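Apart from one protein chain that is not included, each protein chain of the complex appears where it belongs.
For reference, chains read A and B in written order, and residue numbers begin at 1 within each chain.
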Amino acid sequence: MQEEIKIEFKDTNFWYNSKQILVGINLKIYSNKITALIGPSGCGKSTLLRCINRMNDLIPISKIDGKLLYNNENIYEKDTDVIELRKEIGMVFQKPNPFPMSIFDNVAYGLRIQNMKDKNKIKQIVKESLEKADLWDEVKDRLNLSAFRLSGGQQQRLCIARSLAINPEVVLLDEPCSALDPLATAKIESLLRKLKNERTIIIVTHNMHQAKRISDYTCYLLNGKVIEYSGTAEMFDNPKNKLTKDYINGEFG
Amino acid sequence: MPNYRNIKEKLIELLLSTASITALLILIGIFVFLFITGIRTFTEISPTEFFLGNEWNPTAYGEPKWGILSLVIGTIIVTFGSLVIAIPLGIASAVYLSEIAKPKIRETIKPVIEMIAGIPSVVLGLIGILFLSPLIAKIFGLSSGLNAFTSSIIVGVMVLPTIISISEDVLTSLPNEFRESSLALGATKWQMIRMTLLPAALSGIVAAIMLGLGRAVGETMGVLMVAGNSRAMPISFFDPIRPMTANIAIEIKEVVKGSLHYEALFAIGLVLFVMTFVVNFISDIIIEKQVRKYKW
Partner (left out) sequence: MVNEYVRQNIYFLLFRIATFLSVVFLLFILLYILKEGIGVIDIKFLTSMWSHRDITQGGIFPAIIGTIFLAIGVSIISIPIGICTAIYLNEYAKENLLTRTIKLAIRNLAGVPSIVYGIFGLAFFVLFLKLGGSLIAASLTLGCMTLPWIITASEEALKSVPLSFREGSYALGATKWQTVRKNVLPHSFSGMLTGSILGISRAIGETAPIIMIGATFFMGYLPSSPFDKFMALPYHLFILATQHSSPYAREYALGTSLVLIALIFMLNSGFFILRYKLRKKKEW
């Protein structure tokens, strides 16, 4: 089966305040698949995720070298337009972080900062995005309600809708379910399975069951290094590396 | 489009950063203007006479005197006196508010203390003249109550809110584990405060006192109106005095611009500036230490 490569790490190293977080990462992420990043906390999986949309730029004392190709172009070139990059690579955070405005305005935020003025078009896209995020039916009568009045699971789906509104090619999710109950988690997982038809999804999770349930590929990180990377079924059924085996057995034991 | 966007972003950043340099320019401007005017004093008066002479009388016919020692001592006396009043009251109030008072009482008293900070010093000076000084004169049998003692009380009241609010912030910011672990060992609340909280908050409280000290040194109206304005070298707490700030305020309107007297007043201003700068600098370093320790 021929897979299209969407993102590729080539010998990527990352330092935070002279402490090396990522060590010689080489990793290919495939189009229209869900890739899960697993590993113990502090292994660098969130940092790796944040390299992809350059959110790490916000940390002044960080340094990166090596290459990170997105659609075969290095995104750490001097003339990379970070703003355009982030429009194509959406992100959902660990803790739901709706903005303190109405549900509608939250989803419309990304459109408005791109100077979209056409009100009907905005309405249309907001509706579609909420539908894609399985939230439309729950909120369609109260779009002017403050986003903070929604439950945690709803807030997280709102954040997913918000990032879908600007039609990104890639969606990064940083432990999106860690603050949610099992029911809300199940909803988000089924939503992600639906989304991968059109988009590339990368999810950081500390929950190996979740990785096994939803992902096509799984990458196990330890101390900033890729220990093992393969198809999810293969990794969980027959891990090649002893470290991976120990980690998986520890959890599933 | 992206190009236009980048230019706009850069322009806004430039505008904001330009604004932020204003504060730096003001500080430099203050120093430079005080320095270039004040330093000319020493072309005619020796630094020894200026700093160690104990008589200030620039307008004396024939033989003007340029010694600021009595003015400096005036400043020191009022600062010392006001802190003697404000430190115990301030720390006690801070401890009461952060550790002892019920939330409801705390929420009522805190705005009141902020209000004291909001009373203009000239109004406190007025209270000093009309109410406090006659009272002090009567109690101690003095001919006039306008003296260092009365002025210390007024300045002490002005400094009090600074010491209370900063000390209280420091105490409140201490982690709760300190309190819990101390009480769990069977300490009484007072033992917990004395043996755990106060030592942990020490540098922050010292910084609060330093900031209060800076305010007391620079206070003008509370001394100008209440301290009695005598240029003579004070001997006791009940002598009238004239601190540096009051001296500038009294004489600056009368002097000929550009005269030696005018320059000498700027030199006094420079001394004040340097004194408060040093005090603030030290308290800054101490606060930094407290912040690093407890993320206050």
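Before moving on, here are some points about what is shown:
Keep this in mind: a residue touches a chain if its C-beta (ideal position, glycine included) is under 8 Å from a C-beta of that chain, and two chains touch if they have at least 3 such contacts.
Note that this is a predicted model, so its numbers are computed, not measured.
Here the missing chain is touched by one residue of B:I77, B:L124, B:V155 or B:A208, and it is B:L124. Screening B:E44, B:E180 or B:D284 for touch with the missing chain picks out B:D284. By the touch criterion stated above, the residues of subunit A touching the omitted chain are 53, 55, 58, 60-61, 83-87, 90-91, 93, 95, 97-100, 109-110, 112-114, 146, 148, 159, 162-163, 166.
The omitted chain makes contact with subunit B at the following residues, 5, 8-9, 12-13, 15-17, 19-24, 26-30, 33-34, 37, 88-89, 92-93, 95-97, 100-101, 109, 111-113, 115-116, 118-127, 129-131, 157, 160, 164, 188-191, 211, 214-215, 217-221, 224-225, 245, 248-249, 252-253, 257, 265-266, 269, 272-273, 276-277, 279-281, 284.
By definition in this document, only the chains that are shown with their structure count from here on.
The distance from the centre of subunit A to the centre of subunit B, with each centre set as the mean of the Cα atoms, comes to 54 Å.
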